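Reviewing the structure listed below.
With one protein chain held back, the other chains of the complex are shown just where they sit.
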Amino acid sequence: MDKTVPDLAAAVAGITDGMSLMVGGFGGSGAPIELIHALIDQFKATGSPGRLTIINNNAGNGRVGIAAMIDAGMVEKMICSFPRSADPRAFTEKYLGGEIGLELVPQGTLAERIRAGGSGIPAFYTPTSYGTDLAAGKPIAEFEGRHYVQERWLKADAALIKAELADLLGNLTYRKAARNFSPLMAAAAKLTIVQASRIVAPGEIDPEHVITPGIFVDRIVEVADPQQEEALMRDGVAYA
Amino acid sequence: MDKTVPDLAAAVAGITDGMSLMVGGFGGSGAPIELIHALIDQFKATGSPGRLTIINNNAGNGRVGIAAMIDAGMVEKMICSFPRSADPRAFTEKYLGGEIGLELVPQGTLAERIRAGGSGIPAFYTPTSYGTDLAAGKPIAEFEGRHYVQERWLKADAALIKAELADLLGNLTYRKAARNFSPLMAAAAKLTIVQASRIVAPGEIDPEHVITPGIFVDRIVEVADPQQEEALMRDGVAYA
Amino acid sequence: MSTRLSNAQIAWRAAQDIEDGAYVNLGIGFPELVAKFQPPGRHAIFHTENGVLNFGESPPEGEEDWDLINAGKKAITLKPGAAFFHHADSFAMVRGGHLDVAILGTYEVAETGDLANWSTGPRGVPAVGGAMDLVHGAKRVAVITDHVTKDGRPKLVERCSLPLTGVGCVTRVYTSLAVLDIEDRHFVLREKLPGISVDELQGLTGARLVIPATVGDLVAPEV
Partner (left out) sequence: MSTRLSNAQIAWRAAQDIEDGAYVNLGIGFPELVAKFQPPGRHAIFHTENGVLNFGESPPEGEEDWDLINAGKKAITLKPGAAFFHHADSFAMVRGGHLDVAILGTYEVAETGDLANWSTGPRGVPAVGGAMDLVHGAKRVAVITDHVTKDGRPKLVERCSLPLTGVGCVTRVYTSLAVLDIEDRHFVLREKLPGISVDELQGLTGARLVIPATVGDLVAPEV
């Protein structure tokens, strides 16, 4: 079995209008810039995929990555914890103009909902957000004298993930804090698409060091020197 | 900060009558034999700790480890998924004689309940056991047209864990499939006690390869050549 | 021709339906045999509940590493591209539906897809292990079993009489006499031994068989 695909266009093929899309990364660390830009290329060429729901901790920065998807008009709704950044114009303008939706989720709840989605847990209780506006309308239960909010799993049609190493079977490692949401999202999406800085033969990643086992991965494409959001912003790049 | 303690007796000090105790391992792999035997030594010397509730996937094998604790009369109740083994006499005799309690939990639910205990999630829903005797008395809920059973978190007063490497701060790695329940239990216990085959300086474990971060660990003791349950059984050892 | 398939032949038949690259969990005991009969050129990736993906055969006796075992506590080896993970991640794979196939043994299986394979009743020491998770754990949950018990009673029934492992979870049954799908709460006969008539098979089955226009021959090599 070999899960590699020849290029970025093949990697993002099949993502269609109206899908939900998890995008790994926390700020720039772990952001799969090349996969996102390949999807923008596809949108520019074909007008699809549009009306996407994007799940990420943030809502884009500057004019690249998720922000460029928003600029291009591909995004209908963001599910995130923190739609602010050094340069949040892309989201802010569309949000204040009523052109984009927002489901705001506390960061730990966002992580746990995605983890639940990948783990077959349809709902769980958390103390987070109890008594706040973000618990409005959610079931409340008391356990051992304390109140908790019921939260539901979060799944997606596809996930875009940036890894450091991938073997042909899809076993992954990540680089430093670029790990963040990616192992959770890889498990919670129907179609998990990975860009890896290097693709290696099975056995070259120590089985003890695998962070995402290949069972969660569908497609792998090598992107040897991935772009970093912070560098693109410093250089004033606008992709959309 | 240095979490090492000088010897096994110091490692298990403070475990008292009536406590709940998570014990890492799946069969013999990952079983912290030396910590368990140190606790038996303490019981033989002082008559305590007794009336323990032991949480482990199994209920002991032969006459060593958890089986020896049962033989010694230290265990009031087992919470486990599979109280059978190659030589299950210790548990079986006391169970059929009504001298030991049993809470039988499906293996994945046991793992998830322990994970929830360490993660501040008091309850979650799972499809596992729906419609079976093991769901009796538990709340049922429907999500997206399917039925699920509500399960509660599982915590413990202490955990006995076997690791491969530990640094002085308590960052741990495990050996192969000896990992199993141990990272979950380390997080779910108030007092997490670790025997490691080797203790190293902070920095000697690559931060990318840490499986249990030190925040979950309280005490570390070095046991350089740990005994393996299968070898003890082959040699006919009885510890209690 | 034998009047029934051996356990090895049942396992062989089940193995023929496993696709190349499938992620598979085989239950403890009899189902473990399935791994021996992968068709040439196909490579399934085997999962074991205690935290290993892509394990291989047993090591030679005397070369066991007891930190490298399967859910049945038997020593295993690794194939290139294996991964270790903890129990919560392992059952995330199971419960989250990431496995393609789970193949389990059973005491009884009902036409509703209900499975009873963990308890023969209130006597003795109950033990469930991962059975109740696995039945919710795969895109396809199949059962391999003798068609009848040792004393000749049907194992394929209308309603299970033993404590359930799961409700409506089984989709295919491989027996010593036949291959059946469970569809719309009925056993649908897909293949049967050439030497047994539909009437004979119905007589050995505790629920009504649905007989489609075409029923294949169940033929397994001597293995």
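In this document, chain identifiers A, B and C correspond to the written order of the chains, with residue numbering beginning at 1 in each.
Here is the rule we use: contacts are C-beta pairs under 8 Å (C-beta built on N, C-alpha and C of every residue); 3 or more make two chains touch, one makes a residue touch a chain.
Since the model is a prediction, treat every value here as computed from it, not as a measurement.
Although it is not drawn, the missing chain touches A, B when the whole complex is taken into account. Among A:Phe26, A:Trp153, A:Phe216 or A:Tyr239, the one in contact with the hidden chain is A:Phe26.
Of the listed positions B:Ala13, B:Ala72, B:Ala141 or B:Leu168, the one in contact with the omitted chain in the full complex is B:Leu168. For the options A:Ala177, A:Ala201 or A:Ala238, the residue in contact with the chain missing from this view is A:Ala177. The chain not shown here touches chain A at positions 26-30, 57, 81-86, 88, 91-92, 95-96, 102, 104-112, 114-115, 126-134, 174-184, 211, 228-231. Along chain B, the points of touch with the absent chain fall at residues 1, 115, 117-121, 167-169, 171, 187, 201-203, 205, 207-208, 210, 213-216.
Assume only the chains that are shown with their structure count from here on.
Listing every chain that touches chain A and chain C alike gives B. Distance from chain B peaks, on a Cα-centroid basis, for A. Look at where the CA atoms of chain A average out and do the same for chain B: the two points lie 35 Å apart. Inter-chain centre distance (chain B to chain C, centres taken as mean C-alpha positions): 30 Å.
Chain C has residues 52, 84-85, 88, 91, 94-95, 136-137 in contact with two or more other chains. In chain B, 112, 126-127, 174, 176 are the positions where the chain touches two or more neighbouring chains simultaneously.
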